[in-house]
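Just one protein chain is left out here, and the rest sit where they should.
So, subunit A:
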Amino acid sequence: METTKNYRFSTIVTEFIMVLIGLLFLVPFYFLFVNSVKTFGDLLTNSAAWPEVFQWGNYANAWEKIKFPSALMNSLIVTVVSNLLLVLISSMAAYRMVRSDTRFNRILFGMFIAAMVIPFQSIMIPLVTVTSNLGLIDSLGGLIICYLGFGAPMSVFLFHGFVKSVPLEIEEAARVDGSSVYGVFFRIVFPLMKPMYVTVIILNTLWIWNDYLLPSLILQSSNLRTIPIATFALFGQYTKQWDLALPALVLGIMPIIIFFLLMQKYIIQGITAGSVKG
């Protein structure tokens, strides 16, 4: 009896402390939202208080200044297309590398793993030269091609581990029934890889959607800006204009927060699976 009472008491204390820490984690969001709808004067005098009047016009202003629809569209195009192509090319490569264990493929796989160690900043300078020579500068397509290159090593690595667990017998049965190698891959192996491509898509989405540095080097035109680029440009242009900057930040984080809340289960699974293998 004594122990259960103790147990309950300590759980309640733990619960209380954790909720407090949780609220502490949310404080920055409180400041962000509350101040995003204040008038500039109100915001300067007391940024901790609840707004006196809700100035929703701040959002209309920010929406226009960062060209939100265009930035959102560009971010979506780059993230979605890069993801689809990455899943396709890297699952195919991983499948082949597992099933055809040649010396060439082993060396190639080793190179992919080694490349995962290279920090982006180590190759960004010559990358600008290479991409401008290839005509990839200032286009969303060019940016997507860069993501295919940077994303391939880790995606191939994750699929590689997964393909090894796919039993060969299923494929052999299909081969006997007359399917080609391509048919076996697309009709049998690819559907089996679903858990892994969910992981790969989640990891790549969080990376590509939030990436600033690579798009800042590749894209130049203002109509091609993704959300991080548009936000950075706004901050460069209107320093300390918080009544414009804060609603822009809220708009900027909204899509990924909504994605997170909807896909939470998969995201948590995805990063657990992805990091255990990484």
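By definition in this document, a contact is a pair of C-beta atoms (placed from the backbone, for glycine too) under 8 Å apart; a residue touches a chain by one contact, two chains touch by 3 or more; residues count from 1.
The rule we apply is simple: contacts and distances are computed from a predicted model.
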Checklist entry - Just by its UniProt name, which of "Carbon starvation CstA family protein", "FeS assembly ATPase SufC", "ABC transporter permease" or "Phosphoribosylformylglycinamidine synthase subunit PurL" is the chain not shown in this complex? => result "ABC transporter permease"
Checklist entry - Out of A:V37, A:L72 or A:C146, which touches the unshown chain? => result A:C146
Next on the checklist: Touching the absent chain: which residues on subunit A qualify?
Outcome noted: 11, 14-15, 17-19, 21-22, 25-26, 28, 31-32, 35, 43-44, 46-49, 89-90, 92-93, 95-97, 100, 105, 108, 111-112, 115, 117-127, 129-130, 134, 145-146, 148-150, 152-153, 156, 181-182, 185, 206, 209-213, 217, 227-228, 231-232, 235, 242, 245-246, 249, 252-253, 256-257, 259-261, 264, 267-268, 271-272, 275-276, 278
